[in-house]
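The complex is shown incomplete by one protein chain, all other protein chains being positioned as in the whole.
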Amino acid sequence: MEKSAGENADKMHSLNFAVRDYECDLQGVVNNAVYMNYLEHARHEFLKSRGVDFAEVTRQGIHLIVIRAELDYKASLTSSDDFRVNTRFDQESKLKIVFYQDIIRQIDQTLMLSAKITATAINEKGRPFVPEDILALLAD
Amino acid sequence: MEKSAGENADKMHSLNFAVRDYECDLQGVVNNAVYMNYLEHARHEFLKSRGVDFAEVTRQGIHLIVIRAELDYKASLTSSDDFRVNTRFDQESKLKIVFYQDIIRQIDQTLMLSAKITATAINEKGRPFVPEDILALLAD
Amino acid sequence: MEKSAGENADKMHSLNFAVRDYECDLQGVVNNAVYMNYLEHARHEFLKSRGVDFAEVTRQGIHLIVIRAELDYKASLTSSDDFRVNTRFDQESKLKIVFYQDIIRQIDQTLMLSAKITATAINEKGRPFVPEDILALLAD
Partner (left out) sequence: MEKSAGENADKMHSLNFAVRDYECDLQGVVNNAVYMNYLEHARHEFLKSRGVDFAEVTRQGIHLIVIRAELDYKASLTSSDDFRVNTRFDQESKLKIVFYQDIIRQIDQTLMLSAKITATAINEKGRPFVPEDILALLAD
């Protein structure tokens, strides 16, 4: 098992999943795009664990958006696999937050995917704007 | 080729598609749920062709919703298949509209799926409400 | 709460889910097609609980396929909702099996969707063929 950056961090959030068959494609493994779904859901659960509700924030006119995604696919999840997504948060600048996310297969602790997701927030006028209270909650 | 109800109707709308590989699952054919995507997209294009923009109507607080879906799966679409969705509209009652939809494979005109989708609209209070002007446009 | 057919059956299988934000569409609720994903995943977990592994059966050249789906949408799941899918199995004929499935929101036990999914199996030649051992396991 490869050592993953987030494994020991104290800000680490972990969420368990099981592969669903409809997520597999004609290669018989989880389709590449579906990992983005897993990562998004894990980030939103991470946010919720810090008191930030994505749907509620959206209704308030603050749009949390991804500006860059880097994904390293290391091995393929397949039907019936149990896995977890580890999410670690970092504030890169006043307007940039970064999520480091690893997908680990449970049965043998193999690192399946490692990702760096850079995000920001924009207000209703489309201007970059990360509310202080959200940053405070995330950095908690 | 089976004869399909909507084929000759003058209210018939037709939309061309091609299967995308990510829509296929581990059986190597288009996943059952994806047909619902095709049907929805065809209905929204039908609506647009009558002057009803789904996203715009949603922003105005009118939610067009499906209340019942009946799908008969007759044969499986697979990678590289070209097909069309035929959509025919019927007003069943003051509050119920029905879409009859067929999916036809282009290469041999085979009927792959036949569906009856019953819909209504609700306003922001969740009360059934199908605006007269929308009905007028659809019945055009 | 509406009373649902499967609630007391002894063959009932139940699976817990939580809505993921990417499953919601521009109406702010779970997209209609996504319920088909939930239902499929619940059926496959039901099969697995009876010793029938969908991916494994597929590799053996037996394709379990849906031939008809009837879905009654009663209320809309939305962001953060917890729910369960109840699945009950019935053998309708030698070649037809039926799944009755209900989606119940946890917080208030509201029936959100009720479905009847008719399935069969075909062998590698595309001929209907439901293996005896699979039927025996399902009827267990």
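Think of it as A, B and C in the order they're written, each chain with its own count starting at 1.
We take it that a contact is a pair of C-beta atoms (placed from the backbone, for glycine too) under 8 Å apart; a residue touches a chain by one contact, two chains touch by 3 or more.
Treat the numbers as computed from the prediction; the structure is a model and nothing was measured.
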| item | value |
| --- | --- |
| Residue among A:58, A:78, A:110 or A:123 touching the omitted chain | A:58 |
| Residue of B:14, B:79 or B:118 touching the missing chain in the full complex | B:79 |
| Chain not shown, touching residues in chain C | 21-22, 24-26, 28, 31, 33, 79 |
| Touch list for chain A against the chain that is not drawn | 26-27, 31-34, 36-37, 40, 55, 58, 63, 65-73, 76 |
| Residues of chain B in contact with the chain not shown | 20-22, 24, 28, 37, 40-41, 44, 48, 53-55, 78-80 |
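Methods note: only the chains that are shown with their structure count from here on.
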| item | value |
| --- | --- |
| Centre-most chain [mean C-alpha coordinates] | C |
| Distance between chain centroids, defined by C-alpha means - chain A, chain C (Å) | 28 |
| Distance from chain C to chain B - Cα centre to Cα centre, in angstrom | 22 |
| Junction residues of chain B - those touching two or more other chains | 26, 31, 33 |
